[in-house]
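Notes follow once the structure below has been shown.
Note that this complex is displayed minus one protein chain, with the remaining chains in position.
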Amino acid sequence: MIVLFTDFGLAGPYTGQVNAVLQQSAPGVPVIQLFADAPAGGARRGLIAEAAGRVYIGPDNGLLELVLRRAARPRCWEIGWRPPGLSASFHGRDLFAPVAGRLALGAPPAALASRAEPQGYPDWPDDLAEIVYIDHYGNALTGLRGESLPPGARLAAGGHSIAQARTFSSVPRGDAFWYVNANGLVEIAVNAGRADRALGLAIGSEIKILA
Amino acid sequence: MIVLFTDFGLAGPYTGQVNAVLQQSAPGVPVIQLFADAPAGGARRGLIAEAAGRVYIGPDNGLLELVLRRAARPRCWEIGWRPPGLSASFHGRDLFAPVAGRLALGAPPAALASRAEPQGYPDWPDDLAEIVYIDHYGNALTGLRGESLPPGARLAAGGHSIAQARTFSSVPRGDAFWYVNANGLVEIAVNAGRADRALGLAIGSEIKILA
Partner (left out) sequence: MIVLFTDFGLAGPYTGQVNAVLQQSAPGVPVIQLFADAPAGGARRGLIAEAAGRVYIGPDNGLLELVLRRAARPRCWEIGWRPPGLSASFHGRDLFAPVAGRLALGAPPAALASRAEPQGYPDWPDDLAEIVYIDHYGNALTGLRGESLPPGARLAAGGHSIAQARTFSSVPRGDAFWYVNANGLVEIAVNAGRADRALGLAIGSEIKILA
């Protein structure tokens, strides 16, 4: 299975072209569009990372450094393989997709890449006390892992103090609460409402933990 | 074939995670993203419904009651099966997707669920004289089935009186008309224009039938 996590968007031509290349490179391997609206990333050398038995391919922009940092037995390679026609602006289609296809069909990383270390991002925290994503319901996802908060902690966000609840229906309609979401991250929501509008939250809004 | 009808959105992580679970649960079974922007629904017990030879899985929020109400030989079960890690907020990924995968591979509903009746929604009409969806062309879909209207009826919507036409090109550019759309529902459109803006229509706008 090949899983896409990109900033390419679903509208427009980009994700479709990547899928077409994956289909040509690895016919029959299922492709999952996991996430297409990540923040835009800059061009960097290409890496292959192996962590906990999964293989990741992407630019050396810090995401894979974080994956490797948290993994047991991490391994990393710099992609040396180049396709015949490599565009300057679309490495996702021209470089990462064919590499992903070859790896999905069983090629070893060493056939396409040489061992390397990812660029270090020592300043990047393991937990980020900010809103990192607003989903289409208006729920505000933070960069805090659920286990990093003491149970019963309150959060301050957008000038409001927010208590924990287990589910939407545990609080009255219109009330804000935080909970550990289905991906293990702390998320701020409003029962039957949009947390972003009700609390004035946006990507980058700061969160304070009130122990 | 597994068909998704959800309020998860295509952007963001939700639909992708459901697809990943379906791929793991039922490798090789094609998955169709039929509709991802249905109105948000609340948490309810999970049902399996069988109607006209098709199997439906989802919360007991009234949608399946309507499906069963219209079907010959309807059957319904309440899902008792639980996955090892069931999140409080994402039953689509954690409960419905693995159940769908197992049913697609041939498991009988009775292996995962017990016979039950859906919650009754006796107040829900068979036809809803409202705008229920605005598509990306600006066409306004109603909850009226085409066969519920006498041919030649006029509709009142947004302060306008609207006549029937068979296709867009049957009326002058800029004119509004209604027609029975490709799903059998009454739809209001404007030739070479957006009906929502031209007529001031939004989801929930009331429609009157002028016989």
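We call the chains A and B, going by the order they appear; numbering starts again at 1 in every chain.
Note that in this section contacts are C-beta pairs under 8 Å (C-beta built on N, C-alpha and C of every residue); 3 or more make two chains touch, one makes a residue touch a chain.
Since we're looking at a predicted model, the values are computed, not measured.
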Residue among B:W81, B:Y121 or B:F168 touching the omitted chain: B:F168
Touch list for subunit A against the chain that is not drawn: 9-17, 19-20, 23-24, 27, 40, 42-43, 87-90, 93-94
Subunit B residues that touch the omitted chain in the full complex: 1, 3-4, 10, 30, 32-37, 133, 135-137, 166-169, 179, 181-183
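Please note the rule applied: only the chains that are shown with their structure count from here on.
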Centroid spacing, where centroids are CA-atom means, of subunit A and subunit B in whole angstrom: 30
